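Every protein chain but one is kept in place in this view of the complex.
Which chain is which? They are A and B, in the order written, and residues in each are numbered from 1.
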Amino acid sequence: MQQKLNTFSGIVFAVYVWTCALAFCAIAGLLLYSVVSAGVTQVNWAFLTQEPIDSGRDGGIAPIILSTVLIIGVCLLATVPLGVGTAIFLADRISGKSKLAIGIRTALDVLGGVPSIIFGLFGNAFFCIALGMGYSILSGGLTLACMVLPIFVRVAESAIRNVAVDHYRAAMALALSKWTTTFRVILPRAIPGLLAALTLGIARALAETAALIFTSGYVTRFPESLNDSGRSLSVHIYDLALNVTGGNDRAFATASVLVILLLLINVVTHFVTRKLLRQS
Amino acid sequence: MKQKTNCDHHPSARWSKSSKVVVKFWLLLCPLIFAGLLVATGCSVGEFSGSTSKPSPGSEPSGRLTLTGSSTIAPLVQEIATRFEEEHSHVRVDVQTGGSSRGIRDAKKGVADIGMSSRDLKPKESRELNPTVIAWDGVAFVTHGDNPVTEISKEHLKQIYLGRIKNWSEIGGADERIIVSNRAAGRSELDLVCKFLEIEAGDIQADIIDGETQQSLKSVINNRKAISYTSIGAAQDAASRGEPLKLLSLNGVEASSASIESGKYPLARPLILTVRKRGLNAGQAKLVKAFLKFATDKGVADVATGLGFVPDQGTLMVAESK
Partner (left out) sequence: MISAVTRDAALAFLLRSLALASAGIICLICLFVARESWLALDSTGTVNPADTVGSVNADGEPFQLSNLVNDDGWNPDGQQFNLLPMIVGSLLATFGSALLAGPLGIGVAVFLNYYAPKKIGWAVRRLVEIMAGVPSVVYGLWGLSVLVPMIASLSPIEQGQSLLAGILILTFMTIPTVVVASDAAIQAVPANQIHAAAALGLGRRATVWSIVLPAARFGLVSAIILQFARAIGETMAVLMVCGNIVKMPNSIFAPIRTLTSNIALEMGYADNHHRSILFLSGLVGLVIVSVLMLAANTFSKTQRLST
């Protein structure tokens, strides 16, 4: 009887899990298909290498791709050290349970719930005006860093927290110093999880629009330095889709490029993760 | 702390001692973290606004112009700016968006050299700012292409927007509910329509409120029962691309760019650039003047036409910075 019940609940659970997966794939497939089918026909070498002409309805998106890469770069440069440090602190078996840690965790969760437009206005007031960076790739990247941090820390924390149980005890038994435990024992084993956090962070950063309109700006020229304003792919899509008359097709073309870019980043991260896993 | 192992097993004991000091320390230094990151990325701090006119060779204008404001005008000005840069290789024009009010604020505060606005200046604002009209846009009432109604009167519109006419059959359409789409507070289209229909924005009974132009178009394209109002240029363009969309004639006047040009169409709004009356330094003022002249020149009229706007005929005031 018990056995039958087990088999039955096993089947129900399997059906549920498969349904979830199929539902997700159906939605994702539908959405990506409608974006890519509307846009991919216009993506060609010229589109990738030219500057936008006629408000983006003609020409290409080369400077926009460059700006996007730079913005993401600045964002990661700020997020990774800050985020990994915070995650180690929060995941620590002693400091992570303190009142301070709960406070920090809550603060980060609240940060995650701040509307992107508030990030944009804040970034504009703080980075652009107060710190004098102006509309620039730098202020855009740093604003994005504030935005990505909560996601990055949460995922990184759970990666570090779960990896370390046995290793942490072993390190304690060996009387290893905190420094050694952190850098030689915990971090190397958390790398796959950290990469997952990074991928999610990059994805979030690539998807962001409202925070960037007010910080990295709207300029479609090739950026000459990090102090120049540069338009990101998502801002370009937003502008073409909502402000430029007849920009819809190009908006979908740009979205297709974004999807392809995301695919590339993911596949690369995946293989890096696998290589690292094999090594360790 | 003689024994190293002691510290490793109970780091919390040591950490909590320094805790309060550390908290205070960092609460003060938090803003500096970002400055530190800035240095880490190895970059010098840039100049925010465009007040960096260098001495120019000859009379050729040079320097950097910053424009902020209305997202409706931004694509137009961005394109004009690109052409301006082609003619004056020492000038960089940065166009940023963020809404009409932002443009006016930034121009007033001097954060931007020129503000872009799709609404007229309020009396208080025009004390400090000079407007220059660069183009005109109309507001058309639109319905789905399959809707049999082709024409509408001011009185009917008023009743529809006040929620008194609720069915298309009352004004000669099919027996279907009217889904009324309105625009968000502060948009110049809303102000214009309220003034025209002589109603208060707060009395409008809407089913949908849209933000940007293309959003209001999509509300109508995707629902056969909807009525909305939006930029004539954008609506004409969408209709000409085969979208199921119809521009309603208003009081017998066709809603088209031609009607705005001839001055017959009642719902027109100016697209303006605003400049501070005082406070620009001489070099910057010269650059701004050159740009305004360029933007109102007949040579760039095709840009406005291309985006569905009506270029200004030059009959309206062109600001002279005095």
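Here is the rule we use: contacts are C-beta pairs under 8 Å (C-beta built on N, C-alpha and C of every residue); 3 or more make two chains touch, one makes a residue touch a chain.
Predicted model, so just to flag it, every value in this text is computed and none were measured.
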Using the touch definition from the header, name the shown chains in contact with the chain that isn't displayed. A, B
Sole touch to the unshown chain from A:62, A:77 or A:104: residue A:104
For subunit A, residues touching the missing partner are 6-7, 9-10, 13-14, 16-21, 23-25, 27-32, 34-35, 81-83, 85-86, 88-90, 92, 95, 97, 100-119, 121-122, 125-126, 146, 149-151, 153-155, 157-159, 161-163, 165-166, 177-180, 182, 192-193, 196-197, 199-200, 202-204, 206-210, 233-234, 237-238, 241-242, 251, 255, 258-259, 262-263, 266-267, 270
Subunit B residues touching the omitted chain (full complex): 1, 4, 7-8, 11, 14-15, 18-19, 22-23, 25-27, 30-31, 33, 71, 98-102, 104-105, 176-177, 179, 184-187, 200-202, 206-211, 215, 218-219, 222-223, 225-226
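To be clear about the criterion, only the chains that are shown with their structure count from here on.
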Could you tell me the distance, in whole angstrom, between the mean C-alpha positions of subunit A and subunit B? 29
Once bound in the complex, which stretches of subunit A touch subunit B? 54-56, 74, 77-78, 92, 94-95, 98, 100, 126-129, 131-136, 138, 142, 172, 175-178, 181, 213-214, 217-221, 225-229, 239, 241-246, 248
Which of the residues in subunit B come into contact with subunit A in the complex? 4-5, 7-12, 15-16, 19, 23, 34-35, 37-38, 40-41, 43-49, 66, 71-72, 74-76, 78-79, 92, 94-98, 111, 212-215, 231, 233-234, 237-238, 241, 306-308
